[in-house]
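This is the structure I have questions about; it appears just below.
What you see is the complex with one protein chain gone and the rest in place.
To keep things simple, chains are lettered A and B as they appear, and every chain counts its residues starting from 1.
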Amino acid sequence: MQLSLAFIVEALGGTLRGNPALEIQGLAPLESAQSQHISFLSNPRYQAQLRATGAGCVIVAPALQDMAPTGVALIVADNPYLYFARLTQLWRQQQTRSRVPGIHPSAVVDPSAQVDATAFVGPLCVVEQGARIGPGTVLKSRVTVGEDCVIGARCILHAGVVIGADGFGFAPDGERWEKIEQLGAVRIGDDVEIGANTCIDRGALQDTVIEDGVKLDNLIQIGHNVRVGRNTAMAGCVGVAGSATIGEHCTIGGGAVVLGHLKIADGVNISAATVVTKSIAKPGHYTGVFPLDDNASWERNAATLKQLHTLRDRIKTLEKENKP
Amino acid sequence: MQLSLAFIVEALGGTLRGNPALEIQGLAPLESAQSQHISFLSNPRYQAQLRATGAGCVIVAPALQDMAPTGVALIVADNPYLYFARLTQLWRQQQTRSRVPGIHPSAVVDPSAQVDATAFVGPLCVVEQGARIGPGTVLKSRVTVGEDCVIGARCILHAGVVIGADGFGFAPDGERWEKIEQLGAVRIGDDVEIGANTCIDRGALQDTVIEDGVKLDNLIQIGHNVRVGRNTAMAGCVGVAGSATIGEHCTIGGGAVVLGHLKIADGVNISAATVVTKSIAKPGHYTGVFPLDDNASWERNAATLKQLHTLRDRIKTLEKENKP
Partner (left out) sequence: MQLSLAFIVEALGGTLRGNPALEIQGLAPLESAQSQHISFLSNPRYQAQLRATGAGCVIVAPALQDMAPTGVALIVADNPYLYFARLTQLWRQQQTRSRVPGIHPSAVVDPSAQVDATAFVGPLCVVEQGARIGPGTVLKSRVTVGEDCVIGARCILHAGVVIGADGFGFAPDGERWEKIEQLGAVRIGDDVEIGANTCIDRGALQDTVIEDGVKLDNLIQIGHNVRVGRNTAMAGCVGVAGSATIGEHCTIGGGAVVLGHLKIADGVNISAATVVTKSIAKPGHYTGVFPLDDNASWERNAATLKQLHTLRDRIKTLEKENKP
């Protein structure tokens, strides 16, 4: 497959400086691109890579267009990274393999489920009673959408996703646990992407809600009654416990854990592997990770950490002694 | 769907104070319930919510029955939360959608597997050679039960569960790894619930064992040769490494990790995201989580943490100097 620079600029805009007839055969990172490749530079810190690149064409911001070596074609665009994202989409669309909408014959779709005619339900998916799948939405393969759950428009659910398993709810009955049937469902907005083997549980009484534009990576657990605000993104292996409310435009790093019933404000960034143990009312960047060390140093410091409160008291005592 | 208060009390007991003919159309939390809803109050701390509720009926403990506003029907029960759990079950049962036992035609069940006639094997499940599924047990959808694994009675296995994948066992052979075939299986007791995409590995020589009444949430990993004691509950994303033994009536918070070959006593509660690095012989509540902070404060404290052992030595030195 190849696309000419003229075709690309015609489709995506931007100002071309170079030969419009040049045929591009692939996208590649700046440092490994060759003359048949197109690349991009979004971060001015990598200008040196631009000067040394072997790419046939580079997408650059206006301010950087004069840094490119002569002989390299340029597409000048205000936001090169966004332009690059759209170019990956253009590339994918031009590949001959287009996905025909419809329900794969191996999928098991309950007759009472409503699947939009423009949606795609892939091989070996399960869509249960009363579920609804919106227009343009793609269930890749082996996805389960449980009873009465609703998926909006233009969503992508990757392989192994489970929407609408029972939330984890039990009432203690002496030593044993009595199941609380989960009578709510899951409501997912438009333009949501959900990574492979991620699970979103149905609510206990009301619905678990994922708002428009949310992006969830693989192997994430979203407990019952959670609400995830618009355009929030979570990296892989995050766990969000039941009844947590997460604001809009948040980012949550991989492996982070959000405890139950907490509220996280809009615009909060949580570092990877951080445990959120209390509500966060203000936007900002929050972290809680034990620093990596060589094992021997870690052992010494970790052992001392268990006496930290005592150390504080000893410092207090020293301070008192030093006061005349 | 609606149920009268008379029907509910007839089915579940409790003392009704109010109109037995009142029809209930749904269950709702105290703070959002309306006149067609039934709610419950289990925690006396939320008495104010009871006074302000718009619910048509509230399940309350005897001690709180006089706190309710007039005009609200009450079901007085010794344990309102347990009563509520049973009500969710009654509600679910009354919904017209009843699950007919049997094996979904899309499931792949080996002829040598034994599935009880009252069990349900859902769409696209795999039940391998020699596996046994007990009475009343439900495999929701896309569940794999591996060779020779045994699931007891009245269990629920949610979508994507994998029972009996190989435990992670390899003997080093110079630079490469030689596979240790996992010759044991998995034995799961009665009344066990297992969340979506959770994995329980088969034992190396003997069986991995999950005792009666255990409740596991989603995306949990249980390694080979592990034993989980009766009525223990684990929240999502927990990892239990091989050959660990976990007692009865324990709770393990979401994202916690239990290292291999450890023993945890009965009645131990592990906080979410805690790493259990040594055996625990006494019941109690155990924690090990780096506290959340704004990122700038965390950076300062984390950097200092790597010198903690040195700080201790400096305190010692100061103490010696201060001794006359």
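We take it that a contact is a pair of C-beta atoms (placed from the backbone, for glycine too) under 8 Å apart; a residue touches a chain by one contact, two chains touch by 3 or more.
In this text, all values refer to a predicted model and were calculated from it rather than measured experimentally.
When the full complex is taken into account, the listed residue touching the unshown chain is A:R142, out of A:R142, A:R187, A:R202 or A:R227.
On the side of chain A, the interface with the absent chain consists of residues 26-29, 32, 79, 81-82, 84-86, 88-89, 91-92, 97, 104, 106, 122-124, 140-142, 156, 158-160, 191, 193, 195-197, 213, 215, 217-219, 230-231, 233, 235-237, 248-249, 254-255, 272-273, 289-295, 298-299, 302-303, 305-309, 311-312, 315, 318-319, 322, using the contact rule stated above. As for the chain not pictured, it touches chain B at residues 106, 108, 124, 126, 128-129, 142, 144, 146-147, 160, 162, 165-166, 168-173, 175-183, 197, 199, 201, 204-206, 219, 221, 223, 237, 239, 241, 257, 259, 271, 274-278, 284-291, 293, 297, 300-301, 303-305, 307-308, 311, 314-315, 318, 321-322.
By definition in this document, only the chains that are shown with their structure count from here on.
Least-squares overlay of CA atoms from chain A onto chain B yields a rotation of 120° to the nearest 5.
Mean C-alpha position of chain A lies 26 Å from that of chain B.
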